[in-house]
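Here is chain A:
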Amino acid sequence: MLLDIRDLNIVYRMRNKAIYAVNNVNFSLEKGKSLGIIGESGSGKSTLAMAILKMHNLKNTEVTGQIIFEGRDLLALDEKQFKEYRWTRIAAVFQKSMNNLSPVHKIGTHFEDIYRVHEPDISSSEIRERVYALFHMVNLSPRVYTCYPHELSGGMLQRVSIALSLIFHPTLLIMDESTTALDVITQGQILEEIKELEKVVDVTRIMITHDLFVVATACQQILVLYAGDMMEYGDVRDVLNHPMHPYTKALIASFPSLRGEKREVHSIPGTLPDLSVKTRGCAFYDRCRAHREICRQEKPVVCQTGGLHTVCCHLYGKIRETDVKEGVNR
Partner candidate 1 sequence: MRRYIFRRLLTAVFIILIVVILNFTIIKTAPGDPARLMAGFDNPSEELIQSITEKYGFDQPFYIQIGRYFKSVIRGDLGDSYLYNQPVARLIADRIGPSLLLSGVSIILALIIGSLLGLYAGKNEGKLIDKIFSTISYFLNSMPSFWIGIMLILLLASHFKWLPTQGMVNVRANYTGFRRVLDIATHMILPVITLVSVQIPTYFRITKSAVMQVMAEDFITTLRVAGMKEGAIFRKYVFKNAVLPIINVFSINLAYVVAGSMLVEIVFSWPGIGVLMYRSIMMRDYNVLMGVYLLISVSVVIVTILMDLVNAALDPRIRYE
Partner candidate 2 sequence: MSSIFSRLISALSINRRLRSGCILLLCVVLVVIFAGAIAPYDPYKLGDDLMVRPGVGNHFLGTTAMGQDVFSMIIYGSRTSLSIGIVSALISGVIGTLIGAAAGYFRGKFDIVISEIINIFLMIPTFFLILIIVALFGSSMLNVMLVIGLTSWPSNARMMRVQALSIKERTFVKSAVAMGESGWRILFKYIIPNGIFPVVANTTMGVASAILTEASLSFLGLGDPNVVSWGQMIFDGKQYITSAWWISTFAGLAIMFIVIIFYMIGDGLNEALNPKLRRIR
């Protein structure tokens, strides 16, 4: 198992309130099986990803649970111990690639500085050679090395960010909405390149996105988050073909057809609940069309429905098999 996340809870403590951004999240990631995390804006996707890289400011953020990476609990490590993971084994490509580089430094400078964090004695020419190899992988010309960020297009900047994350050949790569700002064609190209990449380097991805299409084309597993709560988790094919949670269903329905057939697009009425209030029941209760009284009273428990496929919904509690049909038919 590459990554095993158990009972992860993340709370932002603010002066006059707390925001429960991630609640009781459990999932695991096998080597080579990339995971897509999907959910609407504010559902805690970035918060979750940042925890894996230990990016949270512990002064005002509470992170509890376990993040077990290659057998060690990252949350138990201190900053010094974590240094051997930072960027060498876990790396990231962040949201908004436009601002991922300093506007007054050359692209190459960023690479040199990051290389030297872990390999202080490496020579400039050595770095240059390795970066050219990376650039080749992501379809960038070596010329980019001496350019400034403003001289590159959005797609090129995105590729630079990806190359930057691959410097030390990490085993886990977190991509937080890395392609959202790009046009569809460039996005498609980059997704293809990312998939190609996996044949060359041994890297497993966690891709955070709003876009089901990205998950469907580039991931093997999917995790659906809503208001910091896990809704559904499983193999992409299982989940997309046989969604169980009402939220997942609504999400798929709100997405313009995956397979090209024309279908009406349904948006989900309502908005995310206030994250500063810890709900007793299901987070999706307000917007759920299949909700029942128990959904308001109790948190649904995790229900394994065969294989990996997991859903957190009262409709699928083992005892209430009859309700399942009822709920689905509604």
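Behind the choice of candidates: all candidates are chains of the complex that A comes from, given by their letters.
Keep in mind that, in the parts below, contacts are C-beta pairs under 8 Å (C-beta built on N, C-alpha and C of every residue); 3 or more make two chains touch, one makes a residue touch a chain; residues count from 1.
Since we're looking at a predicted model, the values are computed, not measured.
S.K.: Out of the numbered options 1 or 2, which touches chain A in the complex?
M.R.: By the stated definition of touch, the match is candidate 1.
S.K.: Going by the contact rule set out above, which residues of chain A touch candidate 1 in the complex?
M.R.: The touching residues are 53, 55, 83, 86-87, 91-92, 94-96, 99-105, 110, 113-114, 117-118, 148, 150, 161, 164.
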